[in-house]
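The complex appears here minus one protein chain, its other protein chains still in place.
Per-chain numbering from 1; labels A and B assigned in written order.
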Amino acid sequence: MPDELSAADIIAESAGPKAVAETDRAPSEEPEQFSPRLANARDMIITEHVDKWFGDFQALDDVSLRIKEEEIVVILGPSGSGKSTYIRCLNRLEEHDAGRIVIDDIELNEDVRALQAIRSEVGMVFQQFNLFPHLSVLSNITLGPQKVRHMPKLEAEALAMQLLERVGIPEQADKFPAQLSGGQQQRVAIARALAMQPKIMLFDEPTSALDPEMIKEVLDVMQELAESGMTMIVVTHEMGFAREVADRLVFFDEGALVEQGTPEHFFTNPREERTKLFLSQIL
Amino acid sequence: MSTQAPAPPSPAPGGPAPAGDVPLFYRRGFRRLLQQGLYVAATALLFWYIYDALNLREFGFGFLNDPAAFKVANQWLIDVDGVTSSRIEMYLVGVWASLRVVFVAILLSTVVGIVVGVSRLSSNWLVARMAMLYVEVFRNTPLLVQVVLVYAIFLVGAPIIQEVLNIGDFAFLSNRGLAIPWPVPDAGWWGAPDWFVGVWVALLIAIGAVAMTVRRQRQVRERETGQPHYANRWAFGIFAVGALVTFIVLGLPVSIDRPYVEGTRYLEGMVIRPEFAALTIGLTLYTGAFNAEIVRGSIQALPRGQTEAANAVGLSAYQRMTLVILPQALRQMIPSITNQYLNVNKNSSLAYAVLYDDLFRVAGIIQNKAGHALEMFFVIIVTYMLISLVISALMNFINARVTRVGV
Partner (left out) sequence: MANMPAAPRERIVLPPHRQRARRPRSVRAREWVRKNLFPSWRGTLLTALAAGVLGAVVVGLIAFVFFGANWEVITHNRWLLFAGGFPREEAWRLWFSIALVFALIGLAYGTWSSLGRRDHLFVLLVGGFVIFLMAHGGAAVWSSIYFLIAVGCMYIGYLLTYRLPRATSSMRTLQVRLVGALLILALPIVLVVLLAGGNVGIRDLDGFVLNLILAPVGIVGGILIGIPLALGRASSLKSIAWTCTAYIEIVRGAPLLGWLFVALFILDDIIGGDLIIRAMVVMAVFTGAYMAEYIRGALQALPRGQYEAGQAVGLSQYQRMRLIIMPQALRISIPPMVGQAISIWKDTTLVTVILPLRELKGNADSAISQFEFTPDRIEAYVFVAVIFWIVAFMMSRVSQRVERAQGVGER
């Protein structure tokens, strides 16, 4: 397991996880299985009995899930299963209709301050990149820090260059998004999200719109990010990534959380019929 | 008119049960309420200011029932004298005049648009260039100037009535207008009274209905059996025979009325007055240029494969255009063309510039005599909107037909 090796680095690098006492919360049907390295980590994301409706269609049905700090969670499921909706609820691109969502001790509710706070805590990477086509790569990245965090321009640009180095394309800084390949665009999108120095990163099918030869360059960046200790929730169909990087896999179907467990558990011995069927189709 | 489109995404109101400890001021629902409240208050204040400024003590539409005391030229099929009739009646005469212009201009501008639009794509270099020249000239000059220019050409170019141009005793042209023969109701063989035309028309409609029913049945049978049943020929035959029989039995319900000049006036026939002609020609030329661009655009938007497929089937250029290209392009161009028709409706108000008594000018005259500018403006805008609604509804109907048939 590569995790154990890097865990020491992570703890040295980031602020040490504060042990937060487990508060009383609704018992889930099964014990959540955490990777041993996260045994003492605090809860970063808590969702309890979350429902989401689109008109008459129930997109999320009583979803409860706790995610630890520095945990890498991969969400699987057929299309329309609610996995995207779930992570979009986490940064309030969608608003849940019932239940609780608490992110880094911030409750997502009617409070407008919570909304602003959560947006700078949580970074998001979209399937379609959603770079701003009228801004250069550099400006795409500096926009958030400058306008939201009020970072001076030079500092923001230095940060942006540093992040571009990290995702491996510093030479593209002055180009426009349309001049980049899909993989490069997605890496810029990751850099843009990181520029806000978020505690959590959400990935909504980050490789689905990419040509096969570009998928690896994006996955490599994501893996590097995972190893650096970021809390990540990834919706993806990349089973290789799920097996290698994830601490936990979560399977959604028809808006409900069907099964969760370690990659080992999933790939060797899934419990639910629906999970088996899905995995047999995708593998 | 335009369809309400989905608003940019924004979180829906409501959300999870509000936590009790969130201060009111920071709750989103409250924020939205506050914003709306402020906005509504500001709008209300604005309206109150306008209301106050307008001083509406004498607001009311009663003045429209008073006698008009002015004349309106360009009456057709109606005869209203300005002495006894009320202002609202005169206004309706104006509406009728507007409708005539709009109808004719829409029809002609469509023809011009199709001809010029197709010509722009002609493989014949000269024809394509001339069509382009037409579009560039008429699209980029003010409609008002086009209308007054046509009017000026008519007034300066056409002879005065004393030297009227006699076109074979059939039509007459002078700067009073063009007089042409026109059908008027007649009594037929039997010397029947006025409603005779009605009977005739009713009979024709009935025969037409029979013909269409037969056509439908034959079409169905043709589809079922695969044998040719000549639906169109049958329908046409039935109609022609029916009409002929009606004629033999009843006679013609109309006779053609030839115009003639007496002194300085046209009598009988139909007179197309220079004001009407200038306005209609101006609207036609101007709108035709825009329609041409729409037609061209929607033809060019078709996939190339359509032309190639038509060629492969062996259709001639004319058949290709009328059978394959235009029917498909029609679907694409209906929304834009509708917009142009609505513009024709609104632009018909330019009648004011050539003193054609359309609804806008009659309204102006009434306002001039009676005041009540605000009320007259309400009347004007409601009329234009109603006409626009009718045009939109008709075009929607056509659009539904076109898309349903699924060429």
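Here is the rule we use: a contact is a pair of C-beta atoms (placed from the backbone, for glycine too) under 8 Å apart; a residue touches a chain by one contact, two chains touch by 3 or more.
Remember, it's a predicted structure, so these values are computed and weren't measured experimentally.
Taking the complete complex into account, B:155 is the one of B:99, B:155, B:270 or B:370 that touches the chain left out. Touching the chain that is not shown, out of B:334, B:353, B:366 or B:391: B:353 (per the contact rule at the top). Contact with the omitted chain, checked across B:24, B:201, B:241 or B:373, is made by B:373. Per the touch definition above, the residue from B:43, B:84, B:311 or B:403 contacting the chain not shown is B:43.
Hidden from this view is one chain, which touches chain A at 91-93, 116, 119-120, 122-124, 126, 128-134, 136, 143-144, 147-148, 174-179, 189, 192-193, 196.
Residue positions on chain B in contact with the hidden chain: 1-2, 4-10, 13, 32, 35-36, 39-40, 43, 49-50, 53-55, 122-127, 130, 136-137, 139-146, 148-149, 152-153, 155-156, 346-347, 349-350, 352-353, 360, 364, 367, 373-374, 377, 380-381, 384-385, 388, in rising order.
In this text, only the chains that are shown with their structure count from here on.
For this pair, chain A with chain B, the centres built from the Cα atoms lie 58 Å apart. Residues 9, 11-12, 14-19, 22, 26-29, 31 of chain B are the ones that touch chain A when the two sit in their complex. Across the complex, chain B is touched by residues 92-101, 107-113, 115 of chain A.
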